[in-house]
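Omission of a single protein chain aside, the complex is shown with its protein chains in their original locations.
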Amino acid sequence: MAPRKLQVAAAGLGRMGKRHAINFLSRTPRAELVAAFSPDPEELQWGKQHLEPYGVVLYNNFDKMIEQTGLEAVVIATATSVHAEEAIKSIEKNLHVLCEKPLSTSVAICREVLEVAKTRPGVKVMCGFSRRFDASYRDAYDKVENGAIGRPSILRSQTCDKHDPSGFFVEYAAWSGGVFVDMTVHDIDLTLMFFGDDIMPKAISAHGIVAVQPGLKRYNDYDNAVGIVEFWNGKIAYYYNSRMMAHGQEDVTEVIGTEGKVSVNLNPQSNLVNVYTPAGITREVPPHYYGRFEMAFVQEANEFTASCLDDTPLPLKLRNAVKAVEIGSWLQEALVSGKQIHFDETGRRVERASL
Amino acid sequence: MAPRKLQVAAAGLGRMGKRHAINFLSRTPRAELVAAFSPDPEELQWGKQHLEPYGVVLYNNFDKMIEQTGLEAVVIATATSVHAEEAIKSIEKNLHVLCEKPLSTSVAICREVLEVAKTRPGVKVMCGFSRRFDASYRDAYDKVENGAIGRPSILRSQTCDKHDPSGFFVEYAAWSGGVFVDMTVHDIDLTLMFFGDDIMPKAISAHGIVAVQPGLKRYNDYDNAVGIVEFWNGKIAYYYNSRMMAHGQEDVTEVIGTEGKVSVNLNPQSNLVNVYTPAGITREVPPHYYGRFEMAFVQEANEFTASCLDDTPLPLKLRNAVKAVEIGSWLQEALVSGKQIHFDETGRRVERASL
Amino acid sequence: MAPRKLQVAAAGLGRMGKRHAINFLSRTPRAELVAAFSPDPEELQWGKQHLEPYGVVLYNNFDKMIEQTGLEAVVIATATSVHAEEAIKSIEKNLHVLCEKPLSTSVAICREVLEVAKTRPGVKVMCGFSRRFDASYRDAYDKVENGAIGRPSILRSQTCDKHDPSGFFVEYAAWSGGVFVDMTVHDIDLTLMFFGDDIMPKAISAHGIVAVQPGLKRYNDYDNAVGIVEFWNGKIAYYYNSRMMAHGQEDVTEVIGTEGKVSVNLNPQSNLVNVYTPAGITREVPPHYYGRFEMAFVQEANEFTASCLDDTPLPLKLRNAVKAVEIGSWLQEALVSGKQIHFDETGRRVERASL
Partner (left out) sequence: MAPRKLQVAAAGLGRMGKRHAINFLSRTPRAELVAAFSPDPEELQWGKQHLEPYGVVLYNNFDKMIEQTGLEAVVIATATSVHAEEAIKSIEKNLHVLCEKPLSTSVAICREVLEVAKTRPGVKVMCGFSRRFDASYRDAYDKVENGAIGRPSILRSQTCDKHDPSGFFVEYAAWSGGVFVDMTVHDIDLTLMFFGDDIMPKAISAHGIVAVQPGLKRYNDYDNAVGIVEFWNGKIAYYYNSRMMAHGQEDVTEVIGTEGKVSVNLNPQSNLVNVYTPAGITREVPPHYYGRFEMAFVQEANEFTASCLDDTPLPLKLRNAVKAVEIGSWLQEALVSGKQIHFDETGRRVERASL
């Protein structure tokens, strides 16, 4: 008898939603996509063409979808504003949840999801920080764990998008939570990965500029920002985010230890081709994060599925996802207010940490 | 109604056979693996565990397997010595064939398969030269086609394996056809890709050494060899193959044109990680070809499937596979005999080509 | 008649002093080293061996040396604490001065030198920021000037030394002025180069850790520090300095503009060699800054000489050297105090800049 496959529904069929749906449909051997929801007629039309023929039932109503018989898990890739609500509804129906990051741009709402999840220990709830599933980050992590760099002490990480002149990111800023919550949250998550879950911020600084998207000013947001988080255990992470890259996506991380360093993607590349012309030697760069992280998303779908089916621990703790948003919010606050933020060793906000 | 899936059988469950079986089982959405064959009890045991649960019927007899009702295609990854025979049997049952390279180490037998295939124009027969499906080679090809390097004139290509001290490759040499047929055949196939199917050799030279596997001498084979093929249309390809790499697999290609150059994999890498230690800055290299070409094999399975289902042309002509083995055999002859080989413009062997 | 050569004296024959002396002796065709001073007997002994045979007169008294007849210029590479005093004495004798950075770790003393220099407009006074003379930085600068990256907006720059376990840097911290004054001053100078001399800081943040040199704490210094300088014209520079690199010197700069980016030394290397072993592919890194910048120092000696002989403008303004130390001091203050620093548009310190 064929092994049981996890019965999965996809909520949201936008850019990432489509990808998650396809990944669960045909790149996750132990899962079966059985339902999909979108409030958007065009997205449903896409589903009719690409999902329905394979037996996927389509819905324009989330609540209806999660009542489908036999359903076991939901992958949520709708608008961020409804992530938390849909996650909670799913959890309460004992459905496992893989939710696109972030759960919410509000730390309070993130915590609510966390509280609800705690009440159902049998339900797997994961927030999809895709870089955790990337082969290069994992190799770097293994090397660090094996002592290749001594004690990790400094982390530099950047999330830099190719410049999109369409103006999309201006409107998006209205509800994105700001660049540190929207973009740097990935780098903060990597910080938790490499420095450990229990690190406590001691002081936070951030500065930003509006270089190419003047419209961002009306949302108090920036298109380039730099931030530093100093932790209580003698470690520092510093971040750069930008939506202004000319050449493509450039997500770089360096972890510097007392005896060595690892870097990930310091030299971005689309593939293994170099072109030699009178201009010099050139290699291309992926234009967006999916070009860099496609296989990480596939890996994520497969590992989430395995955890649900085998009732094994998720590779990524939900409270880390909350913590990453929290630190991102502080960085954003430091950025917008122009003030350093300080914490004592118990995590309480203070005027200034004693040195 | 769910779209029809191609009903595929896997012949051979050795190293590559297992991979093909898994790729058709779970990484080829439009295909369904329905049968598998191996003459080897251990391999069948593996199939019992990894394939049977998903409904794949196992056979220890190839002929029986290809009689399974509903079967449409066979992927052949058995020992090279039976490739041709199994391919012909399959074709004669109107089954599409994806055969691991080479069809045979004998040019005459390769041609036989080609002849049989011609009699069944509706049957798709492809020999799996995986590099043709690699994203980097395809990008390089597109750039060349778009004129990025002018007229392609010189091709340098190497297939270099990590040194395997087990002695495996000595015994393997007994029936591998020799290094130019076994290894360089990939580089020759790339030559046909970049220079065009119709190129005609004019002169061939080859030299080799036995550096680390003295046992090879008794099979007239070498562990490092260099060869040059000069073509009639003013192009040259030169090749290096080795089984002596300390660092890992290093398959590199450069295509040099009148106005530029493309390189593929000039700087081999396992992933995007660099490690910085007192020894310097180090990156790792995949230990074997599957580490480099895994996604190319997946792509190959998917494109073969699409051609069968949609009755569209295969991405790779069968007669090129024969031609690659033929040129490889000439290189091997030049290597072993210590004599240059010459051809006239009609392709006939001559004492020496007129200049 | 042979063209006149600039008559140069070298003050200080320590590590850098020796190099300057040799550079003026034999790698600066238009200069002639005629005198050298050191208060240290061992250093003078070195001079006896390497300089005296070529006619260089040795002194153990700076004041005596600068009275030597015919002397035209002094290159100062003594201890930082006497740089300013020796520079002023030289200027007052109408001797051109090339002074190792920094003029002083005290901004007030730096300004004094600047004031004295202003009184003698015919005397050339330059503080040696060697990176300004490096071929790669100059090429990057030319590209930026030619519009290759649009409007420069973000600058990331780091000065990272190979870890020296001898404890030297602990004692050195007593008078180095702190890591931002001692190390990052180079990156600040590059900021003035790429962003322009007139940029005005708006806000400054800095954070540091003591990871491998616990003794630094008693001097209020750090072995790893990160700082951000936000400027009034919508630009940000951020810096990292470290004395903890396992692999060697790693001085990297990136300048990110609205339409592109340039990087300098993102992939440090001793030379053009790669070594392939079972550990992977490795390249070595220069162990110290002179391995990276040797030719820049030679270039500096030659350009300083040309300016003196031809009475042409120096390639580097003295007031920039003061400004770099000033910004470095503010970063150091932000680091040690744990407080952000703010300025208004006129350059005055304020509690917090209005946003």
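First chain written, first letter: the chains are A, B and C, and each begins at residue 1.
We take it that a residue touches a chain if its C-beta (ideal position, glycine included) is under 8 Å from a C-beta of that chain, and two chains touch if they have at least 3 such contacts.
Predicted, not measured: the structure shown is a model, and the values here were computed from it.
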Chains still shown that are in contact with the chain withheld from the display: A, B, C
Residue among C:57, C:210, C:275 or C:336 that touches the chain left out of view: C:275
Of A:50, A:93, A:143 or A:247, the residue in touch with the unshown chain: A:247
Among B:57, B:135 or B:236, residue touching the chain not depicted: B:236
Missing-partner contacts on chain A, residue numbers: 245-248, 267-270, 276-285
For chain C, the residues touching the chain missing from this view: 1-3, 25-27, 29, 53-55, 135-136, 139-140, 143, 148-149, 259-267, 270-278, 284
Footprint left on chain B by the chain that the document does not show: 149-151, 153-154, 156, 203, 205-212, 224, 226, 228, 230, 234-236, 238, 240, 242, 244-247, 256-261, 266-267, 338-340, 342, 352-353, 355
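Here, only the chains that are shown with their structure count from here on.
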Centroid-based (C-alpha) most distant chain relative to chain C: B
Identifier of the chain whose CA centre is least distant from the whole-structure CA centre: A
Geometric centre distance via CA averages, chain C-chain A, whole Å: 41
Centroid distance [mean C-alpha coordinates] between chain C and chain B, Å: 57
For chain C, residues contacting two or more additional chains: 245-247, 267
